[in-house]
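Structure incoming, see below.
Missing here: one protein chain of the complex. Every other protein chain is in place.
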Amino acid sequence: MSDNKGTLEIRNLSKSFIVDNNPLQILNNISLSVSSGAFVTIVGSSGCGKTTLLRIMLGLENHYTGEALIDGKQIIGPGTDRGIVFQDHRLLPWLTVGENVAFGLDKLKQKEKKFLVDEHLKLVGLNGFESAYPYQLSGGMAQRVAIARALANKPEILLLDEPLGALDALTRMYMQQELERLWLLEKITMIMVTHDIDEAIYLSDKVVIMSSRPGVIKKIIDVQLSRPRDRASSDFMRIKAEILQEFHLGTEYPFAYAI
Amino acid sequence: MAKKFLQRLGLKDKLLAIIVPLLVLTAWQGAVSQKLCSELILTPPLTLLKTLLELAQSGDLTLNILASLKRVMIGFLFGGTSGFVVGILMALSPFLNRIFGPLIKALQQVPEFAWMPLIIMFLGIDEFAKYFFVAIGAFYPMVLNTYQGVSGVPEKYHELARVFEYKSFRYLFKVIIPSALPSIITGIRLSLGLSWMFVVGAELFGSDSGVGYLMTWGRSVFQIDLVMAGLILVGVIGFAMNFLLERAEKQFFLWREPVEGRHA
Partner (left out) sequence: MKKLHISKKTKRILGAIAVPIVFIAFWQLFILAGSPSARFLPSPYKVLQKFVILFSEPTYSHNIAVSLQRVMIGFFIGTLAGFLFGLLMGLSKTAEKIFAPFFHAVRQVPMIGWIPLIIMLFGMNELPRVLIISVAAFYPITLNTFSGVRNVPREYLELASVYGIKGIMLIRKIIIPAALPSITTGISLGLAMSWSVLMVAEIFIQTAFGIGTQIQRGRDRFDIALVLAGIITVGVLGYAMTVLVQKILTAVERGRVISTVK
């Protein structure tokens, strides 16, 4: 997007759930701003509220205090200006790959629909798979279809909720390269939740570190390495050590976490 | 279940599965022709075959089968469709579920055939009463399975529908019903099976056509071969309906992972 679309602004956002009649604070005073076309990852241990934060951005969670704005407008419910890739690919098993990609394009004419489906399947490298059913795909392929489905709507922001969490290590690294390629190509804002620190450093301009109970933003680290990034470079390692420090995982054995 | 069983058998077993019934049939035929058992009590298989052929030649067979099938189809369409609609409404609206849920559960406790005398009192035993009775049989399994299917649609699909802004009918027809379809199809199968049973019951009660009528008529003229021929027809037609539905289901569910293939 050439103009300044796809910006996100979160101001003093707090949210709590009611558990057994007691309020349980999930997010506490979160403030975050994401500029147009940036790649931002949110990392943190499980239970830090990072997924809840993403769901607020998506519009699936309401009832919070503070503000969440997309391009200056308050988020009210889901909308096609935001795409989502869930951890489970969430393809509908009764639709073919092509029909799944077209799921959000229902209002378009048949011709336009077909064009967009073809374009986006090609984009994720799955042209020729239109008539396959989800059960015939591998985990990585299914997740590519889910990405194509999200991008087919031409969102300004793509939200990714641990999209590669269920994949094996090698497929995962390959998919990280693919995500980077798509991001460079589409030039849209991407916000990803992950618990993989390498993944976060490899992909993002900004790494948002959250800690739990209640979820707060501990630190935001700018990653200013040139792309494509070398996972073994010393700069990469330095940033990784800096992040691990935040999780009190010490500097003595910085590699222990990577194994 | 029966088909799966046959698929599992090897060639030798298939022969065995054919030979054993053949032996039984031969023994049966032999027993009657050797006067070990009266022909009036147990019709031998060959006579039975002859009876069926005669029925087919005279046109009585087609006429009565068509009469029964017509009743099944009409009753099933009414009962099944209303069960489908009520099931969906109950699953989607907690309010309607509160109203219909306990009522249906209470009515379900009553064996269906207990309603028959009541229906006859109100409606007589004409065609309409038969449709109504079949419809009752078709209604219950359809309500229950549709309700279960629709209320069991995973939350993740509801979320997906919200994200892609699917609403009202589009939401119902593109997400909810496809997701509930396996359960709905089970409902259709059970529903059709019960419809068939009920049509035979209604015809036994009083009718001048149909497979059930064939049997009561056979009984009244004390022709046991007619009764047994009717019995075979009832079984074969019930089996055929189930079989066709299963075939249709396979065509319908191309998207499902073939389970049998995975285990083989």
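A and B are the chain letters, set down in written order, and residue numbers restart from 1 in every chain.
We adopt the following convention: a contact is a pair of C-beta atoms (placed from the backbone, for glycine too) under 8 Å apart; a residue touches a chain by one contact, two chains touch by 3 or more.
As the structure is a prediction and not an experimental result, all values here were calculated from the model.
Within the full complex, the chain left out of the display is in contact with B.
Considering B:A31, B:L46, B:L66 or B:I99, the position touching the chain not shown turns out to be B:I99 (whole complex). Contacts to the hidden chain, counted on subunit B, fall at residues 1-2, 5-6, 9, 13, 16-17, 20-21, 24, 41, 98-99, 101-103, 106-107, 109-118, 120-122, 193, 196-198, 200-201, 204-205, 212, 215-216, 218-219, 222, 224, 227-228, 230-231, 234-236, 238-239.
Criterion: only the chains that are shown with their structure count from here on.
Contact residues of subunit B toward subunit A in the complex are 156-157, 159-160, 162-166, 170, 174-175, 178-179, 181, 254-257. The touching residues of subunit A, when paired with subunit B in their complex, are 58-60, 77-80, 84, 86, 88, 90, 92-96, 103-104, 106, 133-135, 153.
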